[in-house]
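All protein chains but one are shown at their positions in the complex.
== chain A ==
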Amino acid sequence: MAEFTLDDIRRILRASAGVDEQTDLDGADFADTPFADLGYDSLALLELANRIEREYGIDIPDGDLAHTQTPHEALAYVRARLAEVHA
């Protein structure tokens, strides 16, 4: 299993929730910018969780990912889940 990275979060957000012209997913601050400030609401995070579940074959309990505030936190959460599954 390939490592889950910030690029994967960017890729999935682009495909699922889209990106506005004024939002910079490639900026240096991306990882620590709150999802809300990037323009992503709870529905966007739900869709992000759905897609990660499908693609990586893990189970993300409802709401878990929505409690993360930034891409960095989401990354840490998903990596932890992947490590549990593959342990």
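One rule holds for everything that comes next: a residue touches a chain if its C-beta (ideal position, glycine included) is under 8 Å from a C-beta of that chain, and two chains touch if they have at least 3 such contacts; residues count from 1.
Quick note on the criterion: contacts and distances are computed from a predicted model.
Visitor: What name does the UniProt record list for the absent chain among "SoxAX cytochrome complex subunit A", "Ketosynthase chain-length factor", "Branched-chain amino acid ABC transporter permease" or "Tryptophan synthase alpha chain"?
Guide: "Ketosynthase chain-length factor"
Visitor: Given the full complex, what residues of chain A touch the hidden partner chain?
Guide: Residues of chain A in contact with the hidden chain: 15-21, 23, 39, 43-44, 46-47, 50, 53-54.
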